[in-house]
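This part shows subunit A:
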Amino acid sequence: MSLPHLFAPVAALLLAPLFVGLINRTKAFVAGRRGPPLAQPYRDVWKLLRRGAVYGEVTTPLVRLGPVLNLATLLVALLIVPFAGAGAAVSFTGDLIVLVGLFALGRFATVLAALDTGSSFEGMGASREVHFAALAEPALLIALATLARITGATDLGSIYGAVATAGWAHDAAALALVGVSFLVLELVENSRIPVDDPTTHLELTMIHEVMVLDHSGPDLGFIQYGAALKLWVIGALLIGLAPLHGVGVWFALSLALLGMAWLAVAIGMIESAMARYRLVTVPQFIVGAATLSAVAFMVLLV
Partner candidate 1 sequence: MSAMPALLAVIHSVGLLTCFALLGTSRIGACIRFLSIQGILFSLVPVIAHDDGLTLRVLLLAGANIGLKGVIFPAVLLHLRTRAGFHREVEPFVGFVASILFGVVALIVSLTLARELHPALSHAPFVMLQAAIFLVAIGLFLIVSRRNALIQIVGYLVIENGIFVLGAITVVETPLLVELGILLDAFVAVFVMGIAVFHISREFGMADVDRLNTLRG
Partner candidate 2 sequence: MAPGYAIDALLFVAVVGALACLVAQPRPVLAMAIAVSAVELGLAASLWVAVLAKGPATAEDELFFVDAFSAFHLVVLGLVFLLCSLFARIYFADDGEHGLTKSAARRFGALWLGSLAAMVLVLVSNNLGVMWVGMEATTLLTAFLISLHPNRLSLEAMWKYLLICSVGIAFAFIGTIFAAASVQGGLGADALLWTRLAAPETQFDPTLMTFAFVFVLVGYGTKAGLAPIHSWLPDAHSQAPAPVSAMFSGFLLNTALYCILRYVPLVRHALGNGFADHLLVFFGTLSILVAAGFIVFQRDAKRLLAYHSVEHLGIIALGYGLGPLGTFAALFHTLNHSICKALAFFAVGRLGQRFGSHDMHVLSGAVRLTPLWGFALLVSILALIGVAPFSIFMSEYQLLRAAVGAGAWLVLTLFLFASSVVFISALRHLIDMSFGDPKGALPFRDGTGAIAAVAVSTGLLLLLGLWMPSWFVVALGRAAAAVGGRL
Partner candidate 3 sequence: MTALLLSLTVLSLGGVAALVCVARAALAHFLGQAAAIVGSLLGLEAAISVLLAGRPYSISWNWPMPGGGLHVEIDVLSAFFLLPVFGVSALTALYGRSYLANAEPGAASSWLHLNLLTAAMALVVVARDGLLFLLAWEIMALAPFFLVIFDDRRESTRHAAWIYLAATHLGTTFLLVMFVLLANLAGTSDFGGYSAVLRGNSALGSAVFVLALIGFGSKAGIVPAHVWLPEAHPAAPSHASALMSGAMIKVGIYGLVRMLTLLGMPRPWWGWALLAAGATSGVLGVLYALAQHDLKRLLAYHSVENIGIILIGIGIGVLGLAYGHPALVALGFAAGLLHVVNHSIFKGLLFLGAGSVQHAAHTVELEELGGLLRRMPWTGACFLIGSAAIVGLPPLNGFISEFLLIYSGYAGLLLPATVIAAAGLVTLVAMGLISGLAAACFAKAFGTVFLGAPRSGEAEHAHESAPPMLGSMVLLAVLCIAIGLAGPFVVRGLTGVVAAASGLPSTEIGAALDPASGSLAIATALFAVLVVLSALLWMMRGWRLARAGVRRAPVWGCGFRRPTVRMQYTASSFAQPLVTQFRLLIANREAVVAPEGYFPAAASYASDSGDPFLRLLFVPTFRWFRGVASRLNVIQHGHIHIYVLYVAATLIALLAWASL
């Protein structure tokens, strides 16, 4: 495990909140406001960590366990997600399955924590969360499958290594499609517009926010930090596809960081440009993403 391998996780840990801040800042800018400072997410998390907590009357320890477990899974995910073709801290055949498993575990924990409050709002949010997740999981698997087929590897490290070097040479079309579906997944998994509006104040329209409505204090801090990390992780999967061929590792890493920044801005733009879909149309959005990857796969087969 060399220095660059360690760089990626550390960068994520440090910069993930900044990524969120950048998105918000972009949205504010487009809306013509000054908006919160870039460091605002750090402050929020820090503030929350120092606050006390309030729990519903019927809750069990599960409600406390949820955020912890969710955050932990994402921290571990950081270890296996490669960054900019520099490979991942830990890389082994089938690690992408573990990644999917980790996401599933984190989600399950969050959902149960939400249901533990016994509030109908959390129930509603959880229901929507599992609904969309159930569709997003195959999408993610197919996208990764396409990459595996392109690169002939089943560990993220070598997949991204190969993509960055050879991938674009012959399978550009497929890669582009996969890229798009990754972007969609980024929006879906992290409940961004057009799937969900993290800044809305109408509970009935929320997904992720309403699910964590009754979390407070450190728990909420964990959740927000976790959300930032998840944005970063999936973003890394997307940015990693970029053709950084034949440049030095450190240069590639810095380019990738730029890429992440660009992604944040892009998300910001999307969020400002698009309106939130009606809940019934969201599944079509996700299935569309899955279809894109599937099409990409077919392209490879024929």
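The candidates were selected such that all candidates are chains of the complex that A comes from, given by their letters.
What we mean here is this: a residue touches a chain if its C-beta (ideal position, glycine included) is under 8 Å from a C-beta of that chain, and two chains touch if they have at least 3 such contacts; residues count from 1.
Just so you know, these numbers come straight off a predicted model, no measurement behind them.
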Request  = Can you tell which one of 1, 2 or 3 makes contact with subunit A in this complex?
outcome  = 3
Key: Contact footprint of candidate 3 on subunit A as seen in their complex   = 49-60, 62, 64-65, 68-69, 71-73, 75-76, 79-80, 90, 92-98, 100-102, 104-105, 107-108, 111-112, 115-124, 126-128, 130-131, 133-142, 145, 148-149, 152-154, 203, 213-214, 217-219, 222, 279, 283, 294, 297, 301
